[in-house]
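This is the structure I want to talk about, given as structure tokens.
Every protein chain of the complex appears in place save one, which is left out.
Per-chain residue numbering starts at 1, and chain names A, B and C are given in the order in which the chains are listed.
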Amino acid sequence: MVQLNEEILHKVITKRPEISHKGTFGRVVLIGGNQQYGGAIIMSAEACIKSGAGLTTVITAKENHSALHARLPEAMVVDFSETKLIYQVLDKADVILIGPGLGLAKEMALLLKGILNNQQAEQWLVIDGSAITLFSDYKLSLKFPAQTTFTPHLAEWAHLSGLSFVQQTNENNRAKQALLGAKIVLKSHRTTIYDDAVAYYQNPLGNPGMATGGMGDTLAGMITGFLAQFEKNTDTIAAAVYLHSLIGDALAKDNYVVLPTSISESLPRYMKKFATERN
Amino acid sequence: MVQLNEEILHKVITKRPEISHKGTFGRVVLIGGNQQYGGAIIMSAEACIKSGAGLTTVITAKENHSALHARLPEAMVVDFSETKLIYQVLDKADVILIGPGLGLAKEMALLLKGILNNQQAEQWLVIDGSAITLFSDYKLSLKFPAQTTFTPHLAEWAHLSGLSFVQQTNENNRAKQALLGAKIVLKSHRTTIYDDAVAYYQNPLGNPGMATGGMGDTLAGMITGFLAQFEKNTDTIAAAVYLHSLIGDALAKDNYVVLPTSISESLPRYMKKFATERN
Amino acid sequence: MVQLNEEILHKVITKRPEISHKGTFGRVVLIGGNQQYGGAIIMSAEACIKSGAGLTTVITAKENHSALHARLPEAMVVDFSETKLIYQVLDKADVILIGPGLGLAKEMALLLKGILNNQQAEQWLVIDGSAITLFSDYKLSLKFPAQTTFTPHLAEWAHLSGLSFVQQTNENNRAKQALLGAKIVLKSHRTTIYDDAVAYYQNPLGNPGMATGGMGDTLAGMITGFLAQFEKNTDTIAAAVYLHSLIGDALAKDNYVVLPTSISESLPRYMKKFATERN
Partner (left out) sequence: MVQLNEEILHKVITKRPEISHKGTFGRVVLIGGNQQYGGAIIMSAEACIKSGAGLTTVITAKENHSALHARLPEAMVVDFSETKLIYQVLDKADVILIGPGLGLAKEMALLLKGILNNQQAEQWLVIDGSAITLFSDYKLSLKFPAQTTFTPHLAEWAHLSGLSFVQQTNENNRAKQALLGAKIVLKSHRTTIYDDAVAYYQNPLGNPGMATGGMGDTLAGMITGFLAQFEKNTDTIAAAVYLHSLIGDALAKDNYVVLPTSISESLPRYMKKFATERN
């Protein structure tokens, strides 16, 4: 298991090609935010767009459209009720995130199932929050596990893996990851990334000022934004995880609590710093 | 009676435990904001979240959801009409605030009554603004007075205590507090905190630039956020009161009027300052 | 006619009394903003609250409530349709502003008429924008002219006074002001304030970068906020006019266009500067 360090940022955050357009940096669809948890998908969208995804569409409850646009006119928006349009938008997506603030309603399980069934050979998928619980509860399965990432916290991992907290040893986690085939970002005090039956990376950063609602939604948005524009692999996911904590640690020097939205706010400057140092 | 000073901040604002998660810093439910006074509960939520509460749900009128999320995606939201969901959310709360912008409608009196009846042995309760008036008008009673804090201004205290303005001597206030059993934050030019039949603390800070609508809502949100994450006692309430004025005084050096939202904006930096000095 | 200078700010912007509460600095009601012009009353509200009014309620179309709260939770809000509540709120007002973005619908003429009829002996009234046109069109009259201020631009003044542009000489304007009895803030390249049949003050400041939609709404809000907390007289109106342009000139040093909302943003700092220099 490798401890992540700044090398991963220099490796992943490449200089953008001079001849490019917004499509070059990926089409993203973010799905989440019911009436109660609308803020979650808004925070994911801020992280995704401010990390540099080319085109971002948010599928969420109608109640959240106005607040999303008030904060982030850069996002496009589709309502949960517009089934036909949802699948049109999904068809063109390079990366899909489902889960932040999605809730556990049956319709959302059906939507998740539909998305899993329609995943295409080139599409990457990030499954976060309530969608992990729904995936477990409804015993759903993956079409392209290697292109799929789960981002559970410890309780969601217990549910998904069937491992109780004490059973969540590195070895057991690796075995369960191998069974699922998907990449696992196991969020905790020291987040670990599992892939290819190996505990690939551990994140040495992060601080207790980051323990506040929305921090995971922001991380999920960053992972999605990174996958949209950089190479689609475990390194890219690890870079998002590491940068999320690195910014959180920097902000915690002056702030008792680190607001998730303040991490997203800082993304363009930090990413430039690591891209510039390298090139 | 002790004059509050910076000691109270060093005492209360502890360094966060390294191994922690958002639940560690408390689940908060904030209840308020009818159609007319929606801004009040938004300001409470900003103060609560920016002071570091772990997870914050706002129960408010549907009309306020969008503005809340536009300002503060970190909050979750439930509508006044969703009775079942309200009690589910309340069941898991560590600290509950009711009152900012709640208004005096009968349904709100019923909601307050329901909350008082359902208060649990471990739950702390802050009763502010209209909820103090409703408590008085409907002659409601407390299940766990020692875990309950009222934050009246002078007129609300007159109503709650039955003491006219001239009768509001320190001695009379102490007697009435003893009768109620709850902690009293009596807001005025120089806010006084009563508990255990004693005028525990007086706040020497504050300035007339803070005399603007929303300042009390912000204080109520801070008290709630502090109770969620620090020891649940009178010192913690006093620290919130003192810091609220300390920031207000700092901002008043450069600003003729101090906006309540600018106090909340400053919370993470000021709390870090006092936490850091100590550790 | 006196040229305004910084003296007027030192004279009007007094140090706030130590023993005070939000009521000390006035209860304001702002009326305006139909479906098309909602931004106007939002800008008035920002100017009013950031200039230091104690308690501000905005009466506006339902469509504008959410944006108002998203920008300014410090404001309270009432819908045009809630007639009973409107008059309850108006009864307690110290200063009322009607007009910004109100539009010319008949219902608005009725509302204006109702407000004029209900004006109380202690209440001050500011009539701006569409409300000036409605006042002229419906030939309405004032109950307390000396407590009323009109803030027309040149075309609105032509309509109100019956003076064509070429007839708008200083002498003719003075005569018409005497007839109306109300104070007149005649907005132009160099705004002039008329009262007591005299051209009291002329404002030497202002710049063409301020010629953008919303600048007048912001001035109306400032005048209202100043009347709410300072002595209710022509000097106070003049101080608001002068400060509005002084800030506009300062911002124009670095900005090609001066956004109205950036003037409001600067109010607390500028007001502090002039209050502090004096005391």
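By definition in this document, contacts are C-beta pairs under 8 Å (C-beta built on N, C-alpha and C of every residue); 3 or more make two chains touch, one makes a residue touch a chain.
Just so you know, these numbers come straight off a predicted model, no measurement behind them.
Of the listed residues C:G26, C:G39 or C:G52, the one in contact with the hidden chain in the full complex is C:G39.
Of the candidate positions A:S51, A:Q119 or A:N203, contact with the unshown chain belongs to A:S51. Among C:A53, C:A67, C:I193 or C:A239, only C:A67 touches the chain left out of the display. In the complete complex, the residue from A:I8, A:L30, A:V78 or A:I263 that touches the missing chain is A:V78. With the whole complex as reference, residues 13, 16-22, 24-25, 49-57, 65-70, 72-79, 85, 267-269, 271-272, 275 of chain A touch the missing chain.
The set of chain C residues touching the chain not shown comprises 35-40, 42-43, 46, 63-64, 66-67, 70-71, 153, 188-189, 207-209, 211-215, 252-261.
As a convention for this text, only the chains that are shown with their structure count from here on.
Relative orientation of chain A with respect to chain C corresponds to a rotation of 180°, obtained by superposing CA atoms and rounded to a multiple of 5. With centres set at the average Cα position, the gap from chain A to chain B is 35 Å.
Mean C-alpha position of chain A lies 49 Å from that of chain C. Counting partner chains per residue, chain C has residues 66-67, 70 touching two or more of them.
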